[in-house]
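Have a look at the structure that comes next, please.
Left out: one protein chain. Kept in place: all the others.
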Amino acid sequence: MAELITYRQAVSRAIAQEMRHDESVVFLGEDVAAAGGVFKTTKGLLDEFGDQRVRDTPISEEAILGAAMGAAMTGMRPIAEIMFSDFLATCWDLVAVEIAKMRYMTAGQVRVPLVVRTANGGGLRFGAQHSQSVENWAMMIPGLKVVAPSTPHDLIGLFAAAVRSDDPVMFFEQKSLYPVKGEVPDGEIVDQLGTARTVRAGTDVTVVALAAMVPRAVAAASVLHDEHGISAEVIDLRSLVPLDTATLLQSVARTGRIVTVEENPRLCGWGAEIVSIVGEECFDALRGPMVRVTTPHIPLPSADALEDATLPSVDRIVEAVVKLCR
Amino acid sequence: MAELITYRQAVSRAIAQEMRHDESVVFLGEDVAAAGGVFKTTKGLLDEFGDQRVRDTPISEEAILGAAMGAAMTGMRPIAEIMFSDFLATCWDLVAVEIAKMRYMTAGQVRVPLVVRTANGGGLRFGAQHSQSVENWAMMIPGLKVVAPSTPHDLIGLFAAAVRSDDPVMFFEQKSLYPVKGEVPDGEIVDQLGTARTVRAGTDVTVVALAAMVPRAVAAASVLHDEHGISAEVIDLRSLVPLDTATLLQSVARTGRIVTVEENPRLCGWGAEIVSIVGEECFDALRGPMVRVTTPHIPLPSADALEDATLPSVDRIVEAVVKLCR
Amino acid sequence: MTETTTVAAIPRQTRLRMYRDIVRVRRFEERAYKLFMDGLVKGTSHLSIGMEAIAAGFGAAMRDDDLTFCTYRGHAHTLVRGTPMPRVMGELLGRSTGVCGGKGGSMHLTSVEHGVMGSYAIIGAHLPIAAGAAWSAQLRGSDQVTVCFFGDGTTNIGAFHEALNLAAVWELPVVFVCENNLYMEYTAIADVTAVERPAADRASAYGLAPIVVDGNDPEAVHEQAARVIQRARDGGGPSLVEALTYRHGGHSRADPGTYRPQEEIDAWLARDPVPSYRRRLLGDGVAEDELAAIEMEADADVDAATEAARQAPFPAPEEAFTDVWADGGSSWRN
Partner (left out) sequence: MTETTTVAAIPRQTRLRMYRDIVRVRRFEERAYKLFMDGLVKGTSHLSIGMEAIAAGFGAAMRDDDLTFCTYRGHAHTLVRGTPMPRVMGELLGRSTGVCGGKGGSMHLTSVEHGVMGSYAIIGAHLPIAAGAAWSAQLRGSDQVTVCFFGDGTTNIGAFHEALNLAAVWELPVVFVCENNLYMEYTAIADVTAVERPAADRASAYGLAPIVVDGNDPEAVHEQAARVIQRARDGGGPSLVEALTYRHGGHSRADPGTYRPQEEIDAWLARDPVPSYRRRLLGDGVAEDELAAIEMEADADVDAATEAARQAPFPAPEEAFTDVWADGGSSWRN
């Protein structure tokens, strides 16, 4: 059996699944308990699991992640919500310098099994301080696993894998996907980190995407097929760390072309990393330049007329691929 | 006339030059005034410019950068020291979400002419929380200029350009370079941001480096020439934003090969960005894979035996280039 | 609660100005809400309906060259400094005529020309920035005072602490104003705070006096505002003012605010600054006509601003690529 649920609903189902599965899983964040989250992603959790395991916090991002880290080091498996991924900047020391490094600095004496969930990305007209795609911030920090699902089904399975991982995981929920529906089977779902998925097979070019860019890449692939006779293979990376380089390199070895599609602003986005890996390890198979479609290197504007000019659109993806394959 | 001074001495000379040049330049940070800085980079400034313009602060990185930003928005040109670049994580919101975005969000109503100076990088056995090279953190944020000089001479001129820029500049002083000496002419020195320098001309391969990796790349080029008959061109990027893509692309167009050498950990370092630009814009000129030499994707260890195994060494650079050119 | 009756001390003109500001903000925000529901304001918006007396009381105490720093809940603070309503409405509607040309939106209203140095959407971030502006005024000897508004929830974030300490140590000419509306987004401040008065009970941690004021009484606010602003101007250093108030609606746009007990809502609605200040002015002999004229003018302004904004063009897509750098552009390469 399966049901059609939103990405938003998948979040609460995923958290509930893991809290049922393991008593040591606890959940904290701003407005997550009584109110069910500002994105309504955590409704019902307080009722089911009680106020010891589901906690509202003050507006204190460093305290939230500190609490999660200290608890993770001493036997718990905390899930911490940072409401918008932009706010990771206010607790970046905890993320990048404490959580990510603790296990290494202590030569493995501690483990830090926690998940930081956060609403990532643009498209909602929230302006420069509430719209950033910052999964690249996390990818560049050694010691963090980085996950960003594109469907409700993936969300649940990857979230379970994240919670069950003994390493800290940064879990990016793309907020523009919250209303999107997808089919999800009944029962417990547990997926595997570090596994990309080929969403659509193709032969002429490999299009690599993540999160909200996956449906756009798929839409572009249809256009490319229908209007340009180009066969694009679309890969959903699903996790950036660990990175499924095998799927990636095998695909490019076949197609000889790569286009990355990311919401990150231009410089040092994960697209650059993907392209660099290909350019070093798969060079001989390349039949043309490696192309990145990204948000331009600007803060995001608020007005719809402006924001629409910035995030990678289906048109821009099509255009980039056509130009490459011509 | 010219004198031989250390990179460390160049810092105080650079700050003094700009404070003499412009009354609106003020300087703040932890232990920077009375004590002259924990790296002794700011000695003598308090004496010359007084305690209104040179200020010791509490250990409050957010307040330091907030103070600098608010002052920059209202007519001053502050220089703020963040003692170690690792500590940027504690004030990353100010850097990435406030300072970088303010001008854009207000459609140019404000300018934020400030410089954040910070001691960056490893090699001093300080362990994981005091050794990070984080210039890539800054490069990925739209709205920040990013500078990292490799010589005392460059340091002064680029610092002056940074202070005189009407945009916020992240100025990375590589702490392993502080004791290194270099020749510096007398008088005021003002350089230009966004200009790379070809440190050594060559024909077989372009080696792109920054800060402490520049002397290593140059040393590697000598070995490559002397022992392997390989002619390596070494480019010191000097600033990551603005980026001198012209010099970079022209060089690769000639040599057909690129190797980047960076202290950043592996994933999403600036080397990935450079390689991606080349892979997109200079593909046809390429004669082989594009190679990045980086610190591995690990937090830095403390012991010398371990740290020496991590940062890119002359040997590793030589090895990478030889393998590529073979 | 420090509540002194100083009616006599406040000039008639100032009182009418405060009433006008309160009414203008109220009508503006009611319209903004409607436009949001009509799909014309996108993204999000945070109203201060019920809280206007704080902005009005402070606005009337500030000198033209004084500086305001506020939050995503900043329509009131932006308007009371004199920012033209059509330009604020234009920004909400994402038009090229907006104060930020559509780049900022409701959460980032800024009008440097009117001393509005920005609306900040990261909790706490603008407190140190406001301290910096005050430092600059001190360095330049400009005599300007910076006033920084924020909510109760903001007192629990680190930047609050750092800014207050720095301002106190450097004796900066800045006034920190905590608008305590009892709630953060959906969570009561009392549930997550170790003290009863989130700001006032922390003043002593920075060597400051605790100041609590009735934030629904524009005159009480104004009295304190005038006092602490003068103190700052005179070199007496920073102050931290906690103004007790309530937002009538939810935290943002679609939030119905149902997490609040009805009696609490009712009690605060009974203290709505618009009718209560009106009654007070009438009682003090201001003519009904005069108040009605103010109200009609406010309505007309809101209508005109709405019309102007609706007619205004959307920004051209290319505008997205301007204003990153001081050179006007967005290029990161040479």
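As written, the chains take the letters A, B and C, and residue 1 is the first residue of each chain.
What we mean here is this: a residue touches a chain if its C-beta (ideal position, glycine included) is under 8 Å from a C-beta of that chain, and two chains touch if they have at least 3 such contacts.
Being a predicted model, the structure only gives us computed values, none of them experimental.
S.K.: In the full assembly, spell out which visible chains the left-out chain is touching.
M.R.: For the complete complex, the undisplayed chain touches A, B, C.
S.K.: Among B:108, B:157 or B:299, exactly one should touch the missing chain; which is it?
M.R.: Residue touching the chain left out of view: B:299.
S.K.: One chain isn't shown here. Among A:154, A:167 or A:307, which residue touches it?
M.R.: Missing-chain contact among the listed residues: A:167.
S.K.: Tell me where the left-out chain touches subunit B, residue by residue.
M.R.: The missing chain touches subunit B at positions 30-31, 34-35, 38, 56-62, 86-87, 89-90, 124-130, 266-267, 296-299, 301-310.
S.K.: Tell me which stretches of subunit A touch the chain missing from the display.
M.R.: 26, 52-53, 55, 57-58, 60-63, 65-76, 78, 93-94, 97-98, 102-111, 113, 142-143, 165-167, 194-195, 241-246
S.K.: Which parts of subunit C face the unshown chain closely enough to count as touching?
M.R.: Against the missing chain, subunit C presents residues 156-162, 164-165, 168-169, 191-195, 201-202, 204-208.
We take it that only the chains that are shown with their structure count from here on.
S.K.: Going by the average position of its CA atoms, which chain sits the greatest distance from subunit B?
M.R.: Taking each chain's C-alpha mean as its centre, the farthest from subunit B is C.
S.K.: Where the CA atoms of subunit B average out and where those of subunit C average out, how many Å apart are those spots?
M.R.: Inter-chain centre distance comes to 40 Å.
S.K.: When the centre of a chain is set as the mean of its C-alpha atoms, what distance in Å lies between subunit A and subunit C?
M.R.: Averaging C-alpha atoms per chain gives centres 36 Å apart.
S.K.: Please output the residue numbers of subunit C that touch at least 2 other chains, ranges allowed.
M.R.: In subunit C, residues 100, 102-104, 108, 120, 122, 125, 158-159, 324, 330, 332 touch at least two other chains, as defined above.
S.K.: Please list all residues of subunit B that touch 2 or more other chains.
M.R.: Counting only residues that touch two or more other chains, subunit B contributes 93, 97, 104-105, 142-143, 241.
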